[in-house]
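Handing you a structure now.
Omission of a single protein chain aside, the complex is shown with its protein chains in their original locations.
Going in written order, the chains are labelled A, B and C, and every chain counts its residues from 1.
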Amino acid sequence: MSKPFATVVEPKTSLNNKTGSWRTVRPEYVHRLPPCNVTCPAGENIQQWLSLAQEGKFFEAWQEMVKNNPFPATMGRVCYHTCEKVCNRGQYDGSVNINLIERSIGDMAIAKGWSFEKSNAHSDKKVLIVGSGPSGLTAAYFLKKFGYNVDLFESHKYLGGMMRYGVPKYRLPRHVLDAEIKRIQDSGVNIICNKKVENLKDELVNYDAVYLAIGASVASSVNIDVESKAIVMSAIDLFQKMEDDSNDLPNLGKSVVVYGGGNTAIDAARTALRLGAEDVKIVYRRTINNMPAHETEIQDALSEGIEILCLRTISSINGKKVILDKMDYDEENGILSRSGKNEMIVADSVIFAIGQAVECSFLQGIEGISVSEKGLIDVDNCMMTGLKGVFAGGDAILGKRTVTHAIGYGKKAAKCIDAFLQGRDYVPNSKNEVANFKKLNTEYYKKDERKEVSRLGNLDFEEKDVSYSNNEIIQEAMRCFSCGNCFHCDNCYSYCPDNAIIKHEDGTLEINYDYCKGCGICASECPCGAIKMTV
Amino acid sequence: MLYQLEGSQAVARAIALCRPEVVCAYPITPQTHIVEGVGELVRSGQLENCQYLNVESEMAAISVAIGSEAAGVRSYTATSSQGLLYMMEAVYNASGLELPIVMTLGNRAIGAPLNIWNDHTDAMSARDAGWLMMFAENNQEAADLHIQAFKIAETVKCPIMVCMDGFILTHAYEKVDLPEQSEVDEFLPPYEPAFALNPKNPCAIGAMVPTTEFMEVRYLAHLRQLEAKTVIEKVGREFSARFKRNSGGLIRTYHTEGAETIIVAMGSVLGSIKDTVDDLNRASGCNKYGVMSVVSYRPFPDEQIREALRNAKRVIVVEKAFALGHGGILSREIELALKGLDIEIITVIAGLGGRVITKTMLSEVFQKPKDKLIFLGLREDVIRQEYKTVLDERRV
Amino acid sequence: MFQIRIHGRGGQGVVTAAEMLSIAAFLEGKDAQAFPSFGSERMGAPVVAFCRISEKEIRSREPILNPDAVIIQDKTVIESARAFDGIVDNGFVLINSPEDIETDLNNARVKCIGATEIALEQVGRPIPNAVLLGSFAALTGVIKIDSVIKAINTKFSGKIAEKNVKAAQVAYERTLGEV
Partner (left out) sequence: MSSLTMGNRFGQNTSVQSSSNRPNTLTSGHRACQGCGEGLAARCAIDAAFTAAKGKIAVVNATGCLEVVSCSFPDNSWNVPWIHSLFGNTAAVASGVAAAFKNKGQTDVRVIAQGGDGGTTDIGMGCLSGMFDRNDDVLYICYDNQAYMNTGVQRSSATPALARTATTMPNSQYNGSDPETGKNVPDIAMAHGIPYVAVASVGNIHDLERKVAKAINIRGAKYIQIHCPCPLGWGFPTAETIRIARLALKSGMYPLFEAENGVLVGSTPIEDQIPVEEYLRVQKRFAHLFGKNAMPEDIGILQKIANRNIEKYRLGGM
């Protein structure tokens, strides 16, 4: 029997009504940059490896880490994790403990002996890298990956540069560092230690490109009257002595004064404690808030009983007497001036940690390479010096001096050298918009506190084991908001009043513009800001 | 089998014989005995496989029937008077949705003033609602029409109203011949809906229809009503053949052959009219008077009526409703059916609000109609008095 | 055609009496029609019911204006209900009353019977309708007492039916004896 005309209608005939024509604004899936990724000096895709970690895919997460940084276990210890400072979750219920996850997975990689994926790229060209600090090793790692023949010369006895000579053992156990360096070595980089480049010009003949990753390993000189019975040395010398001659640790006496406000000063002070000092003071000319040292480092130092004497400079050292000038600091204008008052403290040792300079005398007279007034090698945007094929990076050029930054320089240098050797200009990838907190809809994130672990251990050179268990890694990684990138929460698909989002069998989503009316609910209810409404 | 039954009981039993699956009831005088009767048949198990719902209003009663019919089962309800008006929105809806619901209308006047007695004003209010409407002359026909109604409605896909005069038929004990269940089963096959709510084959019923199709929907409904004329006649013939008595059909004639004056009416008043006509013909010794019953009021059998009345000189339409400020309703439609024929048409409005219609009154008006429009038994003294008052008080 | 009008009050079974009468006639193969004076009467209000009995088909539905018999179930309504209006010549009047009642009816056969008393005695309830039907059968001969008994049995069942049948029979016998 026939059905009534018009009043009875077959199902789903409205699919013929393409309501997409109503749309004036249009949703689009976008990839916004998560703040963590943006800030990472090494350019790690943190969000991506957190995502893999969430799924318990630790090997894949580690592989993702080493796409940008060959030192996850090291970074998980010494990186000052600016990522966590900008983590959007910080504005909600505490940033994700990215650093500890990185360390935990980095350690897992060492324990399980995971190695880098073999690169199939091949080139006959040769690159020389001078210096085995984080920048040099990272550059070597990437250039090898790109297929080049890489020689790396290190003037010291041991590899690692400031990772070894600038970071005390209790913060970075040497077996961890060694393992991560060895992994790079195993990838085929030809490393020669105790080899100092005296004449760069001679080397240039043998190489298609050179990367100067010579670091800043010379203590800056100070203009202080020293007429001392006390031991006076630079922090860098102290660390080097301890590394190269670990059987004969220096005796700094009972009371130690460290001069400086950076991380090195903190490291030196904490090392002094571990060497048996009972009274360790840090003398710093500005206020504690102005100290360049990382906040957690300062806290750790204070917790260990180190005293920080702010607004003071050392004017002279006489015998064991250290004379301090008290300073006035105009916080607003940043003007530091002597107050005229003095103070005297007693020290068995005084350690200077007021900066490091680049040893670049060997570059003198090489045409094209110029050194700035501050003693830093001049480079262009592509990290190349004035001499074609010679690149420089890390602490030796103008920029921030952290291990993480050095790794970033190393990676960038490798890319620049690669481009140079292929006759192209290096063009960095264009950066997407940043997914800041305002772009998120945090209603969908359950409050879940950050799993904090104190890294503060005993007053010795052993590192405290703080790594997460596998489950803890997953739990903490789960806290990631996935800012700016779809994490397949299906909100858009579920909320679209017009069923205009197609969810494929594999979970991927697609907007069906035939029916999308452009209401914008998908974008509003996207927790992570991965949908953008465009006109 | 013959029974001496109250009209409502006869209808209730006839309904039960048709095996409805959903019956909904809301009490209103004088329809109540019918739904009480069906209810008792359901509760006693005599009517098996039927859901009987006591609902909270006539609106709900017809709506439940709409729902159950749309879900594909035979459904029945009954009402009267105000009840019909209260459900009117859904009455139109049921026909628009092409749902073959069967409803008894126990005809009653409409208030104000409140009046529970019989006339046809309620039925007339629904004449354009798209339902088929048939009028029973006596309780036998009331019972028979219900059995035919399901068949007609389900064939045409249109709801049907079986009208029977309130009290006069619903409350009258008469002899009624009710068929056996097996006979009805043979006459009336199980309901097979053209469409229904069905999870296995979903469709949407009751779409909004835009201007571009609405007229077509209405015209198709009109065509179905026209087609219903054939169906009603066919089903009536089939019924007569099977049950050996005449019930239903479009119209019925009584001694119209050669009659000069033919009386036209609907419902129970036809009995008194036939008796009166017999008396008059007997007295005059010739067949001067005839009677035509309109059994199917909707669809309106205009051609059949024209054919039946074409040789009369005078047609007197006795009707129990009228259009205020205008006149007869049925008579206007009869007039239209006879357009162009030289026949005098007299309208007799009778029995409003249960006003007694006696053979004496009928006899008088049949013989000497004083006017074209006559109000039978109107108390003119009251009118004179009251209308004067009205005129006196009128300010404009 | 024989036409009966029954007067009484709501609750006395007036309508039922008319219905039983029609059933009795139907059982004798006659055409019968019973209907109340339609209304919304409540318990105690005066009511009227009608019954027509005929050998032919009954088509007319007007109220009975000229009854062949009138049954008065409650004598207190006689005046107000104008119960005797229109009675045909030599018609029957059956009144529920233990003692005879004076009427101005000249040409009617009037019979009084204490139906309520008989009902109370036989049934235990003051419902006089079955009693009066028994008496009516004897008085008019229009229907047989057997038909009345059968009609009572279709309307009632069990003990009530039994007792009403007894009451009707008592009234039938008594009326036969007195007429």
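As a convention for this text, contacts are C-beta pairs under 8 Å (C-beta built on N, C-alpha and C of every residue); 3 or more make two chains touch, one makes a residue touch a chain.
Predicted model only: the values in this text are computed from it and were never measured.
What are the shown chains in contact with the chain that isn't displayed?
A, B
Can you tell me which of B:72, B:327 or B:353 touches the chain that was removed from the display?
Spelled out, the listed residue whose C-beta touches the missing chain is B:72.
Which of A:381, A:494 or A:534 touches the chain that is not shown?
A:494
Please identify, in ascending order, the residues of chain B that touch the omitted chain?
21-22, 24, 49-51, 53-57, 59-73, 75, 89-90, 93, 97, 196-199, 201-210, 213
Using the touch rule from the top, list residues of chain A that touch the missing partner.
6-7, 9-19, 22, 54-55, 443-446, 448, 478-480, 482, 487-491, 493-500, 503-505, 507, 512, 514-515, 517-521, 523-525, 527, 533
As a working rule, only the chains that are shown with their structure count from here on.
Mapping chain-to-chain touches, which pattern fits: line, ring, star, complete or other?
Its topology is that of a line.
Could you name the chain whose Cα mean is nearest to the mean of all protein Cα atoms here?
B
Which chain pair racks up the highest number of C-beta contacts?
The chain pair sharing the largest number of C-beta contacts is B-C.
What is the distance in Å between the mean C-alpha positions of chain A and chain C?
Centre-to-centre distance between chain A and chain C: 114 Å.
Please compute the C-alpha centroid of chain A, do the same for chain B, then give the distance between them in whole Å.
For chain A versus chain B, the centre distance works out to 92 Å.
Mind checking the centre-to-centre distance between chain B and chain C? Centres are C-alpha means, answer in whole Å.
For chain B versus chain C, the centre distance works out to 34 Å.
With touch defined as at the start, can you tell me which chain C residues reach chain B in the complex?
Touching chain B: residues 18-19, 22-23, 26-27, 31-36, 38-40, 58-63, 65 of chain C.
Which of the residues in chain B come into contact with chain A in the complex?
These residues of chain B touch chain A: 96-98, 157, 192-195, 202-207, 209, 213-214, 216-217, 220.
In their shared complex, at which residues does chain B touch chain C?
2, 4, 6, 29-30, 116-118, 138, 166-168, 171-175, 268-272, 274-275, 354, 356-359
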